[in-house]
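Here's the structure we're looking at; comments come further down.
Every protein chain of the complex appears in place save one, which is left out.
Letters A, B and C mark the chains as written, and numbering starts fresh at 1 in each.
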Amino acid sequence: MKKKITVRYFALFREHAGISGETLESDADDAASLFEQLKHRHGSAEPSAHCKVAINDEMADWDSPLSDGDVVLLFPPVAGG
Amino acid sequence: MKKKITVRYFALFREHAGISGETLESDADDAASLFEQLKHRHGSAEPSAHCKVAINDEMADWDSPLSDGDVVLLFPPVAGG
Amino acid sequence: MMHMTERPIRTDELVDSLRNPAAGAYASFEGWIRNHNDGLDVKRLEYEVYAPLCVSEGTKIIEEAHARWSILHAECVHRSGSLEIGECAVWVGVTSVHRDEAFDACRYIIDQVKVRLPIWKKEHYADGDSGWVNCERCGAHDGEHGHQHDGRKGHAR
Partner (left out) sequence: MMHMTERPIRTDELVDSLRNPAAGAYASFEGWIRNHNDGLDVKRLEYEVYAPLCVSEGTKIIEEAHARWSILHAECVHRSGSLEIGECAVWVGVTSVHRDEAFDACRYIIDQVKVRLPIWKKEHYADGDSGWVNCERCGAHDGEHGHQHDGRKGHAR
């Protein structure tokens, strides 16, 4: 089932995508699937343990389910030092 | 053999002795013996592991030998915190 | 509390906000912009942040520190935007009755802030080049996405 998802890209992901965010239709069940579907955008080959995701301004796991209307934030690895 | 030793008392030891220092003749071979001889002054029963001694402005051990003319500093335990 | 700011961090004012007659120990940490990284000559850094989550996650970290150690106050402030060499990027301050707790909580907070807050830094080098720091751990491989690489860190100029 198609859901309306708003995606926001940060830092390197934003530079790769050339946009800071977009709203799209997706049948992805979880955050990992969405990340995979959007790899042509954010430029990362796979959901790495070092990348993070937030859903509706809460940190989330990659296997978190997605619902219609969710705002998904895709975070490349943080600087860490 | 008698040696001329200058002793300085600090903090509690100075308050006990009622003087900050004195020059005296002593036959003490080491700092521990001198400390023992002066217990009526500094008020401490024995050279405790928590008390320290310095000889001629260098930290010293209790078994350090004493020489004629030495300046011996008797330190009660430091505040430590 | 966790705070984000685009303005210089005034640590003298921040420490005043922690003063408390019951406090015997104040441990603090500051991260400063240094002029080199991985052998490269750094001219300035840009911090991109997602402030809402920085504040909520940072506040969670500080609450964890309070739960774990007997401390009086703990605060953290992080900069965003463009920073010059020597500027303070992050400050953590912790007070407690005795020093053990202040040290341990201060260390915990900066360690967690560094790995959990959505903050990214882009280094600008002496030769005009730039690169996102640490992004190579992400799994973004050269050639899989159609942008220019400088070959140094696998990232865009």
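Just so it is clear, a residue touches a chain if its C-beta (ideal position, glycine included) is under 8 Å from a C-beta of that chain, and two chains touch if they have at least 3 such contacts.
Predicted, not measured: the structure shown is a model, and the values here were computed from it.
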item: Hidden partner chain, touching residue among C:Met4, C:Ile61 or C:Ile110; value: C:Ile110
item: Positions on chain C contacted by the hidden chain, ascending; value: 11-12, 15, 19, 21-36, 85-86, 95, 97, 99, 102-103, 106-107, 110
item: Absent chain, residues of chain B that touch it; value: 10-12, 15-16, 39-40, 43-46, 48, 50-52, 54, 57-59, 73, 75-81
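Everything that follows uses one rule, which is that only the chains that are shown with their structure count from here on.
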item: Most heavily contacting chain pair (counted by C-beta pairs in contact); value: A-C
item: Averaged-CA centre spacing for the pair chain B and chain A, given as whole angstrom; value: 72
item: Whole-Å gap between the CA centroids of chain B and chain C; value: 51
item: Per-residue multi-chain contacts in chain B, two or more chains; value: none
item: Where chain C touches two or more other chains at once, by residue number; value: none
